[in-house]
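Structure record follows, encoded as structure tokens.
Missing here is one protein chain; the remaining ones are kept as they sit in the complex.
Showing chain A:
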Amino acid sequence: MSTSTRLSAPSFAQSTWLVAEREITMRLRSRVFLISTGILLLLVLASILIGGFTAQNSSDDKTPVAVVGTAAQSIGDPASLDVTEAASVEEATELVRDGTVDAAIVPDSSTPLGIGILADTDVPASLVSQLSVSPPVTLLDESAPNPFITYLVSLGFGIVFFMSAMTFGSTIAQNVVEEKQTRVIEILMSAIPVQALLAGKVLGNSILAFGQIAVTAALSIIGLTILGQTDLLTGLGMPIVWFVVFFAIGFVLLASLFAATASMVSRQEDISSTTTPVTMLVMLPYFAVVFFNDNPAVLTVMSYVPFSAPVGMPVRLFLGTAAWWEPLVSLAILLVTTAASIWLGSRIYENSLLKMGARVKWREALNK
């Protein structure tokens, strides 16, 4: 027994880091992980490209416009427009609102040109450029960005959150059960504190998830720059940064819950019986943002609920409906919830680790 090989026992932080390091190296070696990350990045790239091309193509096509009465005469090159005749200004307005046409050219005696343009959310640049002199443009809904882009951005945040949280959350769950199932847990528990084991798992997977999100964010920004979507980029820059910040903390919250609930079972086959509630929490922001991205009330609630804030708040920031202090308040709520869930999670984890066989009951898992 050579005492020369012995160092002083590693600190809590060192133990945690050793565990985290193992989680990361084992994960990076897994082919399934590398492939699924590749697919996620491809999806992101594809949606940016499709979004970008759609935006560009729309300017090449004939622009559908409604024209009221004599205003038609002011069009320089009618061939480039898809003209719909409208009987009155009211009718033209209706056509713009329901999306049949992009804009309406209407008589407007208050301007020197005698015409004006009505559009829904965008200044119809291609149309304006075709009129020899620019008439004043009136936007009917000034506050909202293009709804298609809004949908795409919301969906993007939703998908990226959903996929990353699911990938790494289920990894944590599987690793926890693997240690229980193979009984290596007893050796680990005799070497380091249970809290260091849990912290290392959460940390290791959070670093991986964070890395994946950061790469995705960088890819989106680069993609948008290459496509020349600088307007979109200006609007998206800050929301993306906030998304990364919210995700980093929001994932720790989910990770501790995944680890805790997974520790209650002893076999991989039983994982879903306890982790399903957590999986629901991961799916919640995804579906909410898909169905309610045009509903400001729901988005506001989403941006404060800790589980959906990582998606809800960046979307609101993109839409410009959140004040500067709102992300900070939401972040504070998220931090408090995360701290509470780590405390609760480590308790469940510690109480459940050595209980093999049947699923540990909630009462047993929570009581000391």
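The rule is simple: a contact is a pair of C-beta atoms (placed from the backbone, for glycine too) under 8 Å apart; a residue touches a chain by one contact, two chains touch by 3 or more; residues count from 1.
In this section, contacts and distances are computed from a predicted model.
This figure omits one chain of the complex; the name its UniProt record holds, of "RNA polymerase sigma factor, sigma-70 family", "Cytochrome (Ubi)quinol oxidase subunit III", "ABC-2 type transport system ATP-binding protein" or "Signal transduction histidine kinase", is "ABC-2 type transport system ATP-binding protein". Only one residue in the set A:Ser110, A:Ser190 or A:Asn367 touches the chain that does not appear here, and it is A:Ser190. What chain A contributes to its contact with the hidden chain is residues 1-3, 5-10, 15, 18-19, 22, 26, 178-179, 181-193, 354, 356.
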